[in-house]
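Missing here is one protein chain; the remaining ones are kept as they sit in the complex.
On to subunit A.
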Amino acid sequence: MKLPPGQYLTEDFPVLTAGPTPRVPTDTWEFVVVTEAGEKHRWSWAELMALPSEQPTVDLHCVTKWSKLGTSWQGVSLDVLLDGVDTAADYVMVHSYGGYTTNLPFEDLRNGQAWIAYRFDGEDLHPEHGGPARLLVPHLYLWKSAKWVRGLRLTDEDEPGFWESAGYHDYGDPWREQRYQGD
(Lines give C-alpha, C1' and ligand atoms only; values in the text may rest on other atoms or scores of the structure.)
Protein backbone atom coordinates (compact mmCIF):
# COMPACT_ATOMS: atom_id res chain seq x y z
CA MET A 1 0.00 0.00 0.00
CA LYS A 2 1.34 3.38 -0.98
CA LEU A 3 0.00 6.75 0.14
CA PRO A 4 0.90 10.16 -1.28
CA PRO A 5 3.32 12.15 0.90
CA GLY A 6 1.86 13.57 4.12
CA GLN A 7 -1.37 11.53 3.95
CA TYR A 8 -2.79 9.10 6.52
CA LEU A 9 -5.22 6.28 5.94
CA THR A 10 -8.82 6.47 7.10
CA GLU A 11 -11.61 3.89 6.92
CA ASP A 12 -14.56 6.26 7.34
CA PHE A 13 -15.59 8.95 4.89
CA PRO A 14 -15.25 12.39 6.51
CA VAL A 15 -17.74 14.99 5.32
CA LEU A 16 -16.15 18.28 4.36
CA THR A 17 -18.32 21.18 3.33
CA ALA A 18 -17.83 24.89 2.82
CA GLY A 19 -21.51 25.70 3.28
CA PRO A 20 -25.05 24.44 3.65
CA THR A 21 -25.70 21.10 1.95
CA PRO A 22 -27.92 21.72 -1.10
CA ARG A 23 -30.84 19.32 -1.55
CA VAL A 24 -31.29 19.12 -5.30
CA PRO A 25 -34.30 17.11 -6.47
CA THR A 26 -33.48 14.99 -9.52
CA ASP A 27 -36.59 16.20 -11.39
CA THR A 28 -35.12 19.70 -11.57
CA TRP A 29 -31.46 18.68 -11.64
CA GLU A 30 -29.50 19.44 -14.77
CA PHE A 31 -25.91 19.30 -15.90
CA VAL A 32 -24.80 21.99 -18.33
CA VAL A 33 -21.57 22.27 -20.29
CA VAL A 34 -20.89 25.71 -21.77
CA THR A 35 -18.10 25.92 -24.32
CA GLU A 36 -15.74 28.84 -24.82
CA ALA A 37 -17.94 29.81 -27.81
CA GLY A 38 -21.00 29.97 -25.55
CA GLU A 39 -22.55 26.77 -26.89
CA LYS A 40 -24.63 24.98 -24.23
CA HIS A 41 -25.07 21.26 -23.80
CA ARG A 42 -27.66 20.12 -21.23
CA TRP A 43 -28.51 16.81 -19.65
CA SER A 44 -31.50 16.15 -17.43
CA TRP A 45 -31.28 13.50 -14.73
CA ALA A 46 -33.14 11.03 -16.98
CA GLU A 47 -30.74 11.75 -19.82
CA LEU A 48 -27.74 11.22 -17.56
CA MET A 49 -29.18 7.90 -16.35
CA ALA A 50 -29.67 6.79 -19.96
CA LEU A 51 -25.96 7.16 -20.74
CA PRO A 52 -23.59 4.20 -20.38
CA SER A 53 -22.08 4.18 -16.89
CA GLU A 54 -18.85 2.86 -15.41
CA GLN A 55 -18.04 1.53 -11.94
CA PRO A 56 -14.60 2.88 -11.09
CA THR A 57 -12.80 1.84 -7.90
CA VAL A 58 -10.51 4.67 -6.90
CA ASP A 59 -8.40 6.07 -4.06
CA LEU A 60 -9.40 9.43 -2.57
CA HIS A 61 -6.88 11.93 -1.20
CA CYS A 62 -8.15 14.94 0.74
CA VAL A 63 -5.91 17.97 1.20
CA THR A 64 -6.77 17.84 4.93
CA LYS A 65 -4.50 14.77 4.85
CA TRP A 66 -6.83 11.77 4.99
CA SER A 67 -6.83 9.18 2.23
CA LYS A 68 -9.46 6.52 1.66
CA LEU A 69 -8.49 3.65 -0.58
CA GLY A 70 -10.51 1.43 -2.90
CA THR A 71 -13.78 3.39 -2.96
CA SER A 72 -16.49 2.11 -5.34
CA TRP A 73 -18.48 4.48 -7.50
CA GLN A 74 -20.88 4.47 -10.39
CA GLY A 75 -21.08 7.29 -12.86
CA VAL A 76 -20.79 8.52 -16.41
CA SER A 77 -17.32 9.14 -17.78
CA LEU A 78 -16.65 12.72 -18.86
CA ASP A 79 -15.36 11.18 -22.10
CA VAL A 80 -18.97 10.18 -22.85
CA LEU A 81 -20.42 13.57 -21.89
CA LEU A 82 -17.80 15.59 -23.76
CA ASP A 83 -17.88 13.38 -26.84
CA GLY A 84 -20.19 15.64 -28.86
CA VAL A 85 -18.87 18.89 -27.45
CA ASP A 86 -16.96 21.00 -29.95
CA THR A 87 -14.20 22.73 -28.00
CA ALA A 88 -10.53 23.61 -28.02
CA ALA A 89 -10.62 24.92 -24.43
CA ASP A 90 -7.59 24.45 -22.21
CA TYR A 91 -9.30 24.97 -18.85
CA VAL A 92 -12.52 24.18 -17.02
CA MET A 93 -14.36 25.93 -14.23
CA VAL A 94 -16.59 23.45 -12.43
CA HIS A 95 -19.77 24.93 -10.92
CA SER A 96 -21.88 23.38 -8.19
CA TYR A 97 -25.33 23.86 -6.74
CA GLY A 98 -24.72 26.05 -3.69
CA GLY A 99 -22.15 28.20 -5.49
CA TYR A 100 -18.92 26.20 -5.08
CA THR A 101 -16.39 26.35 -7.91
CA THR A 102 -13.10 24.66 -8.72
CA ASN A 103 -10.79 24.93 -11.72
CA LEU A 104 -8.69 22.38 -13.54
CA PRO A 105 -7.06 21.81 -16.92
CA PHE A 106 -9.50 20.41 -19.48
CA GLU A 107 -7.24 17.43 -20.23
CA ASP A 108 -7.60 16.24 -16.64
CA LEU A 109 -11.26 15.48 -17.36
CA ARG A 110 -10.46 13.31 -20.40
CA ASN A 111 -9.12 9.83 -21.07
CA GLY A 112 -10.84 7.88 -18.29
CA GLN A 113 -9.77 10.22 -15.49
CA ALA A 114 -13.09 11.78 -14.45
CA TRP A 115 -16.75 10.90 -13.95
CA ILE A 116 -20.07 12.44 -13.03
CA ALA A 117 -20.71 10.02 -10.16
CA TYR A 118 -24.16 9.32 -8.73
CA ARG A 119 -23.70 6.11 -6.74
CA PHE A 120 -21.22 5.35 -3.96
CA ASP A 121 -20.68 1.95 -2.37
CA GLY A 122 -23.73 0.55 -4.18
CA GLU A 123 -26.15 3.23 -3.03
CA ASP A 124 -27.46 6.51 -4.38
CA LEU A 125 -25.00 9.25 -3.51
CA HIS A 126 -26.08 10.92 -0.27
CA PRO A 127 -26.33 14.74 -0.33
CA GLU A 128 -23.60 14.90 2.35
CA HIS A 129 -21.20 13.34 -0.14
CA GLY A 130 -22.35 15.46 -3.04
CA GLY A 131 -25.51 13.73 -4.27
CA PRO A 132 -27.42 13.57 -6.44
CA ALA A 133 -24.21 13.78 -8.48
CA ARG A 134 -20.65 14.96 -8.00
CA LEU A 135 -17.58 15.28 -10.11
CA LEU A 136 -15.08 12.52 -9.40
CA VAL A 137 -11.53 13.30 -10.47
CA PRO A 138 -9.54 11.14 -8.08
CA HIS A 139 -6.03 11.79 -9.36
CA LEU A 140 -6.27 15.31 -7.85
CA TYR A 141 -6.96 16.32 -4.23
CA LEU A 142 -10.61 15.79 -3.38
CA TRP A 143 -11.57 19.49 -3.34
CA LYS A 144 -11.38 19.25 -7.15
CA SER A 145 -14.09 16.54 -7.11
CA ALA A 146 -16.86 19.11 -6.75
CA LYS A 147 -19.93 17.93 -4.85
CA TRP A 148 -23.44 18.78 -6.17
CA VAL A 149 -22.00 19.38 -9.61
CA ARG A 150 -24.13 21.54 -11.84
CA GLY A 151 -21.98 22.21 -14.85
CA LEU A 152 -18.70 22.97 -16.54
CA ARG A 153 -17.60 26.19 -18.14
CA LEU A 154 -14.88 25.53 -20.72
CA THR A 155 -12.43 28.41 -21.03
CA ASP A 156 -9.25 29.48 -22.80
CA GLU A 157 -7.85 31.10 -19.65
CA ASP A 158 -7.27 29.54 -16.24
CA GLU A 159 -9.22 31.16 -13.39
CA PRO A 160 -9.03 30.25 -9.71
CA GLY A 161 -12.02 28.57 -8.05
CA PHE A 162 -13.33 28.71 -4.47
CA TRP A 163 -10.27 27.31 -2.68
CA GLU A 164 -7.74 28.06 -5.40
CA SER A 165 -8.36 31.77 -4.87
CA ALA A 166 -7.85 31.45 -1.11
CA GLY A 167 -4.42 29.89 -0.88
CA TYR A 168 -4.84 26.38 -2.23
CA HIS A 169 -2.81 25.09 -5.15
CA ASP A 170 -4.07 25.71 -8.66
CA TYR A 171 -3.58 22.06 -9.74
CA GLY A 172 -3.52 19.93 -6.57
CA ASP A 173 -1.57 16.77 -7.40
CA PRO A 174 -1.41 14.69 -4.19
CA TRP A 175 1.69 12.78 -5.34
CA ARG A 176 3.59 16.07 -5.68
CA GLU A 177 1.96 17.32 -2.46
CA GLN A 178 0.59 20.44 -4.16
CA ARG A 179 -1.52 21.65 -1.23
CA TYR A 180 -0.91 25.39 -1.14
CA GLN A 181 0.09 28.06 -3.63
CA GLY A 182 3.81 27.78 -4.17
CA ASP A 183 4.04 24.06 -3.27
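Going forward, a contact is a pair of C-beta atoms (placed from the backbone, for glycine too) under 8 Å apart; a residue touches a chain by one contact, two chains touch by 3 or more; residues count from 1.
Simple rule for what comes next: contacts and distances are computed from a predicted model.
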item: Undepicted complex member, UniProt protein name, chosen from "Hydrogenase maturation nickel metallochaperone HypA", "Zn-ribbon domain-containing OB-fold protein", "Oxidoreductase" or "Dehydrogenase"; value: "Hydrogenase maturation nickel metallochaperone HypA"
item: Residue of A:15, A:49 or A:88 touching the missing chain in the full complex; value: A:15
item: Among A:63, A:81, A:94 or A:114, the residue in touch with the chain that has been omitted; value: A:63
item: Touch residues of subunit A, complete complex, unshown partner; value: 14-23, 63-64, 99, 127-128, 143, 162-163, 165-168, 179-182
